[in-house]
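Report on the following structure.
Just one protein chain is left out here, and the rest sit where they should.
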Amino acid sequence: MTNSMNNTIERLKSIIRNLKVEEIDEREVKIEIKPEMVLNALSLLKGSGYSHLSIITAVDWIEENKFELVYILFSWNDGGKFIVSTKIDRKKAKFVTVKHLWPIARYYERELHEFFGISFEGNDDMRPLFLENWDDLPPLRKDFDPMEYSKKKFPDREYHKDVIHEAKVIRGDLNG
Amino acid sequence: MGEVKLFFGPNHPGMHGNFSVHMYVEGDTVERARPLPGFLHRGFEKLMERRLWYQNLALIPRICVPEPDINEVCYAMAIEKIAKIDVPERAQWIRMIILELARIASHMMSFPGIGGPLGLYTSSFWGVADRDRILDIFESLTGARIYHMFIVPGGVRKDLTPKIQDLIVKTLDYIEGRLPDYEDLIFKNRIVHTRLKGIALLDRETALELGVTGVGLRATGVPYDIRKVDPYLFYDKVDFEIPTATDGDAYSRVYLKYLEIYQSIKIIRQCLEKMPEGKVNVPLSEGSALRYKVPKGQAYVHIESTRGEYGYFMVSDGGEKPYRVAVRGASYPQTFIGVEKYLPGTRIEDVPIWLSTMDVCAPEVDR
Partner (left out) sequence: MKNKTMPDKDFFSPIKAWKFLFKKPVTIKVPYVKREAAERYRGFHINDWNECIGCGTCAKICPTDAIKMVEVDDLPQEYGQKPQRPVIDYGRCSFCAMCVDICTTGSLKMTREYVHISPEPEDFIFAPTEKGIHGIEEVPVGWVRDEASELLELERVEMEMLDGEERVQSFIEYVKGYSKEQAIHEAARCVECALCTDRCPQHMQIPEYIKAIWKDDLNDALKWLLKGDETNNMLGANPFSAVCGRVCTHKCEEACSIGNRGEAIAIRWLKRYIVDNVSDYKKIIEIKPAKKDKKIAIIGSGPAGLSAAYFLSTMGYDVEVFESLSKPGGVMRYGIPSYRLPDEALDKDIAFIQALGVKIHVGISVGKDISLESLKEKYDAVFISTGFSLGRSTKVPGTDHEDVLQALPLLREIRDYLRGEGPKPKIPKSLVVIGGGNVAMDVARSIARLQKVEYGQVDVKVTSLERTFDEMPADMEEIEEGSEEGIEFYPGWGPVRIIIDEEKIKGVELKKCVEVFDENGRFNPKFDEIQKLYLDADMVVEAIGQAPDYSYLPEDLKEQLEFVRGRLVTNEYRQTNIEWLFAGGDIVNGPDIIHGVADGYWAARGIDEYLSKGVK
């Protein structure tokens, strides 16, 4: 871990009790925090140089009945990365927006709403972004089965050629 | 005159890939703009969850056409980070060669990118023809021209032979010799100066606030390049520079790409020199490829692509397939907030230039 990352973690610990820190490699740390502390932690990290938001994404832990929200922050000063993770209830998939911290969050959140069905308080623009006329479960949820969906939506096409006969002709076993 | 709604795309000669912008114009000037992605959404992230670790190799390069290798490297490096695999040194050097070749090929494609909107078709033809020579290298090294499917978790699939090395050396010499022609044709061209200078301005604060990376950010004067700031592979063992500019306009962004080609050539030459002999891969895990497993874990890997920070966030539950992979498309910020907030004020004829030099890339945004 870089010095700056160590210092930042110390400062995080001062505002968050029982901070779970996992060092992934020397410039990458994952911290798990309770949902209500996420905004504070993100603001603190942004103020400590980890101001570049790489991505906001989510993981569907269907067996735990949780969505894990993941914010990845990066510092151009020392190359350190913080993976800030929090788990929210899958049934009441609701969180708060961070668009006031990073304007692009508005779109990441809109994407998460579209693909996971998570809504973000304070971000009203939840129109579909990538999918058109979508009529099924949010597709990145684990209970959505794309195979079933495509079988339902798209016809199958079958070949009618006798490939083995043709192969035998090519091999010279049979005369075409 | 009232406001007119104008559709840009989804097919447009100044735009690679399918991407649409709804523009509300008054006169020649864009008043409001709305990005409309989704035409290239193929559900890669979902598809990856349903394929074996090794099988995904055939899928991921398709996220980005001009520079498919960044996907392979990110995917491989993320797995290696989770599984703590020590990749043989030679493989790392070969990966760097491939990445830099891909960077050259992709930058070459940026000449058609501005050739189209400007009507300077010679630069388009040259760019495509010279890029093809890089594709020839890829063909002999990896066995395929566009989607190489060559960088695998644990290393690369085959070794670099002396014959291919010769081809690389010769091609690099050729391209280096060709670059001044591009400078003459494009960068000293009065029309290009008139059309690109001062256009599509982006200042440093905005770029940083939006999260714009790559040449878009470096054209505002900061030398932010992940290869230097958060080095991966052996980028900390080679000598190269990060070209920067201060104008923050379309011209400087394209010119930085041009300068980066020189740097890439320099890096590849060092790689060829420093590369040790040895194995080029280790198996991802025990057993056959049908039963490769990656231990439980999460990792985020990002690299400097031609368009900026390209990243993979990967989650493994210890099984034979990825549990979740999220892809950070490099041009995500400018494609959305950029188009919505900073395209307004641009004249209609400058819109393709804006989109092209801002590196709006639909396939990586849509995924």
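So that you can tell them apart, the chains are marked A and B in the order they are listed, and the count of residues begins at 1 in each.
We take it that a residue touches a chain if its C-beta (ideal position, glycine included) is under 8 Å from a C-beta of that chain, and two chains touch if they have at least 3 such contacts.
It should be emphasised that the depicted structure is a prediction, and the values quoted were computed from it without experimental measurement.
K.L.:
Using the document's definition of touch, tell me which of B:E139, B:E176, B:D317 or B:E340 contacts the absent chain.
P.N.:
B:E139
K.L.:
Given that one chain is not shown, which residue among B:Y147, B:Y235 or B:F313 touches it?
P.N.:
In the full complex, the listed residue that touches the missing chain is B:Y147.
K.L.:
Would you indicate which residue among B:G113, B:P243, B:P322 or B:P352 is in contact with the undisplayed chain?
P.N.:
B:P243
K.L.:
Name, in rising order, the residues on chain B that touch the hidden chain in the full complex.
P.N.:
51-52, 54-59, 122, 129, 132, 136, 139-144, 147, 149, 155, 157-159, 181, 183-190, 193, 223, 241-245, 251-252, 255, 259, 262-263, 279-281, 283, 285-291, 293
K.L.:
To test your reading of the contact rule: which positions on chain A touch the chain that is missing from view?
P.N.:
157, 159-161, 163-164, 166-167, 169-171
Operating definition for what follows: only the chains that are shown with their structure count from here on.
K.L.:
Nearest whole angstrom, what separates the Cα centre of chain A from the Cα centre of chain B?
P.N.:
Each chain's C-alpha centroid was found; their separation is 21 Å.
K.L.:
Quick one: which bits of chain B touch chain A in the complex? Just the residue numbers, please.
P.N.:
37-38, 41, 43, 45-47, 50, 81, 208-211, 213, 222, 224, 226, 229-231, 297-300, 302, 309, 311, 313, 315, 323-324, 326, 328, 332-333, 336-337, 341, 366
K.L.:
For the complex, give me every residue of chain A touching chain B.
P.N.:
Contact set of chain A toward chain B: 24-25, 27-28, 30, 51-55, 57, 59-60, 70, 72, 74, 76-81, 83, 102-104, 106-107, 115, 129-132, 139-140, 144, 146-147.
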